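Omission of a single protein chain aside, the complex is shown with its protein chains in their original locations.
On to chain A.
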Amino acid sequence: MSAAPPTAEELDGRIDAFLADHDPGAGAPLDFLRARFDAGLAWVHYPEGAGGLGAPRHLQAGVDRRFARAGAPTNQPEANGIGLGMAAPTVLAFGTEEQKRRFLRPLWTGEEIWCQLFSEPGAGSDLAALGTRAVRDGDGWVVNGQKVWTSMAHEARWAILVTRTDPGVPKHRGMTYFVCDMTAPGVEVRPLRQITGEAEFNEVFLTDVRIPDEHRLGEVGDGWRVATTTLMNERVAIGGQDRPREGGMIGVVAGLWRDRPELRTAGLHGDLLRLWVEAEAARLTGVRLRQQLTAGRPGPEGSAAKLTFARLNQAISGLELEILADEGLRYDDWTMRRPTEVDFTRRSPGYRYLRAKGNSIEGGTSEILRNIIAERVLGLPGEIRVDKDVPWKDLPK
């Protein structure tokens, strides 16, 4: 049996000792981050030896605050969201000891960026229909196929990859999960330009890519179960902090309304007030959700947050263009760029309007989210599944 998980006070003591030994201001940032990982103070809810101390998850925020106050170098988590949020928990859950040792430390320190090779042109909401083939070849695998909507593929060293290894069984059964080396021969990354003009995402073409069997995560044929773990971690992430009133996109439009009386009409006023109330209701719902989480009573309301956020962003950004009238006819820049983060406030209203269209598609469409709420929260019957018992190779494509 392992010892009892450390308390907040014990973590404080360990941080004091660590900072006494490692001056945050001196030496290379990477050395500091590696030492922090080795001391178990990276993600304290991870097990010992994997960057953590088996502490309760909610203590992590306090640990991060202490290191920030000490002026410690950060691992720039915003640059490796897929790695930290999705790849790491999957490696932890299904990886061998050797895989955890190889992948987790450079992932956490930010030395190695990760991306996700899941969606395909023919497998969007129905991810389990994916057709990228992995065929066994000696002590490894040969992979052929096409993935899409891959953010950071052009920066990434590693990818989490789901493939089809047995086309002769129904779709959920014949999949296998790998870690793919993005520098391997046969991996080709092409930017995928989106309706805003820029390319946050990529298409990734895999042609005879060799993956050693040591880079398989989980059993052969068990890829769906491993992928489900990854996707559940995607949905755990709920917007971090309480925002003040008018803290989101509604604040931009409310400010415009106050500054430009000449643009006001009675109809737009009604629309603005309606959306202002909806935004305030959504904000308070987020506050309540976080109060539930803090009290250790997470509610199912989290599954609705993305649905609301998408609808509001689209409606508010659409209203902003209508208020702007003539200025709404202009766009800031159609130049093809490769942004590393999405920032709604630093671009033009036209950009906000177009980018918000992605909010109801990315990370689960609003239609799929409504199915999830209806089935998992309200207990309504599931969708009819005509493909359930059909071998993948016989499905219409």
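In this section, contacts are C-beta pairs under 8 Å (C-beta built on N, C-alpha and C of every residue); 3 or more make two chains touch, one makes a residue touch a chain; residues count from 1.
The rule is short, and it goes like this: contacts and distances are computed from a predicted model.
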Among "Sulfate/thiosulfate import ATP-binding protein CysA", "VWFA domain-containing protein", "Sarcosine oxidase subunit alpha" or "Acyl-CoA/acyl-ACP dehydrogenase", the UniProt name of the subunit that does not appear here: "Acyl-CoA/acyl-ACP dehydrogenase"
Selected residue (touches chain absent from view) among A:Asp137, A:Glu280 or A:Asp394: A:Glu280
Option from A:Gly25, A:Gly138 or A:Pro381 whose C-beta touches the chain left out: A:Pro381
For chain A, the residues touching the chain missing from this view: 242, 245, 254, 257-258, 261, 264-266, 268-270, 272-274, 276-278, 280-282, 284-285, 287-288, 291-292, 295, 297, 299, 301, 304, 307-308, 367, 369-371, 373-375, 377-384
